[in-house]
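Moving on, here comes chain A:
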Amino acid sequence: MTPVRPDSVLNALTSACGPGFARPATPQESVGGVEARWLVTPGTTEEAASVLRVAAEHRLAVVARGAGTKLDWGATPAAVDVILDTGRLTGVSWHAPGDLVATVGAGTPLRSLQAVLEPAGQRLALDPGSASAGATVGGVLGAGEAGPLRLRFGIGRDLLIGVEFIRADGVVAHAGGRVVKNVAGYDLGKLLCGSFGTLGVITSATFRLHPLPARRAWVCRSVWSPLEVHDLLNDVVMSSVVPTGIEIDLPVAHLPPVARQRGAEAPRGPGMIAVLLEGTHDGVAIRSSIMQKLLGGDASTGDYAPPWWGRYPFGPDDVALKLAVPVQDLHAAIYALRDAAGVPVPIRGSAGVGVVHAALPGTISPDEVTAVLNAVRGALVTRGGSCVVLAAPARIRPKLDLWGPVPGMNIMRRVKEQFDPFRLLSPGRFVGGL
Partner candidate 1 sequence: MSLRDLTDTCVHCGFCLPSCPTYQLWGEEMDSPRGRIHLLSQLLDGAPTSSTVVGHFDACLGCLACVTACPSGVRYDEIIAEARVLVESTARRPLADRLVRAGMFALFPYPRRLRLSRGLLRFRPDPALAARIHPTLGALAALAPPLRRPVRLPPRVRAWGARRAVVGLLTGCVQNAFFSHVSAATARVLAREGCDVIVPRGQSCCGALARHAGRDALARRSARRLAATFARAGVDTVVTDVAGCGSMLKEYESVLGTPVPWRAVDVTEYLVSLGEPLAPRRPVPLTVAYHDACHLAHGQGVRSAPRQLLAGIPSLRVVSPRDPDVCCGSAGVYNLLQPEAAMELGRRKAQSLVDTGAEVVVAGNPGCLLQLDAALKELVGARAPRTMHTVELLDLAMRQG
Partner candidate 2 sequence: MPPLATLADRLRTALGTDAVITDEAARRTYDCDGLTHYKVTPAVVVLPVDAEGVAATVRLCREYEVPFVARGSGTGLSGGALPRSDGVLIVTSRMRRILEVDLGNGRAIVEPGVVNLAISQSVADRGFFYAPDPSSQLVCSIGGNVAENSGGAHCVKYGFTVHHVTGVELCTPDGDLVWIGTPMAAEAPGYDLVGVVVGSEGTLGIATKVAVRLLRSPQAVTTLLAAFRTVAEAGAATSAIIAAGLTPAAAEIMDALAIKAAERAVDCRYPEGAGAVLIVECDGPTSEVEAEVAAVVRLCREGGAFEIRVAADPTERSEIWRGRKSAFAAVGRISPNYIVQDGVIPRTALAEVLAEIDALAAAAGIGVANVFHAGDGNLHPLVLYDATVPGAYAAAEEVSGAILDLCVSYGGSITGEHGVGVDKAAKLPRMFTEADLDTMQLLRCAFDPGGRANPGKVFPTPRLCGEVPRPRAADDAPPLPPAVEAW
């Protein structure tokens, strides 16, 4: 491959985006520890498409960036030439309140979108952990991120009804549409969700919206152990109260498993289970009191979420894990993780769907992490659960199997080959080195 002349690339990128919106990257502008060479900020879909055409022509690796909240997620990229910043692909281009549908630029921060929808009494029922840090719609979709609302409303792919994206060869493509019921053609939007930017660059997304509830209440109860959570979870799930979210927070504490505590006199456990109920004022009041009785112990109802609600338990320097397991096996998975880790492991997440996050300290050695992963994955394999390393410090990352077994990997490889045969889009960051 002939080496590229940097200035000819820069010229081409500047032609694509306009003067001032394409420049060499600074040393701090990196993805997963790999420094980029150029940074572009296209203002329209057409400009973004031009960028990708330039990249295709010069065989440059492109990584899209929104607010950069998850740039260090995934495996170390094989290469990063161009960071495509979506900061100008922003704004709600269409909102039909009567139809509960909105189209929004991929670079729009999720919280900005919510702010636009709120006066109309609507919301996008997606509340991932990085939203408060300014995460953009494109990034949330690309990373397959979701929050407590996922119990009732699903995740990004369930709310996405139409998408505009740019292929690796710079061609603009669409799938879906502007109506919720639509089975015309393949739903490529779903494919793009959670694909870590390896199949296309999302420029615009159309979502189905939901009405904002009249009232929200959180019923919280302290818990001691995963086993206790398991029992409570069963009761909550089997009730007819229809919770919107069931989250748990099990912070660091080395305590032996204790049977379920009944009665408010029992000492408060270090962990907490919180159930979100949404609906009418009276309905929520009635259901909260039912839930409180159901949970027992020191359960109480409040109008605000507990401080940990919807926040990740890991920090930027930790090894961030995501477990997705059958709800009934959640406690066993957590025990396996804690036993294997040998260090205290904080756990937090959507117990109601069996998807929780955990944090291992960033100082842990790669061998230790691998041992933990093997132990947990071994415990989960027969029931189809998974344990994924979302993020890890750059120095240990290459030594880890971040994803574990991936069902259908061969098909995924073929899909990638079709969509991005030259591996220009976020190469190497995703499963199987894709």
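Throughout what follows, contacts are C-beta pairs under 8 Å (C-beta built on N, C-alpha and C of every residue); 3 or more make two chains touch, one makes a residue touch a chain; residues count from 1.
These made the cut because all candidates are chains of the complex that A comes from, given by their letters.
Everything numeric here is computed off the predicted structure, so don't read it as measured data.
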item	value
Selected partner (touches chain A in the complex), from 1 or 2	2
Parts of chain A lying in touch with candidate 2, wherever the complex brings them together	1, 3-7, 35, 37, 56, 59, 61, 78-79, 81, 96-101, 121, 144, 150, 154-155, 157-158, 167-169, 171-175, 177-188, 190-191, 193-195, 199, 210-214, 234, 237-238, 240-242, 279-280, 282-283, 286-287, 324-329, 353-355, 383-386, 388, 403-404, 406-412, 414-415, 417-419, 421-424, 427-428, 430-432
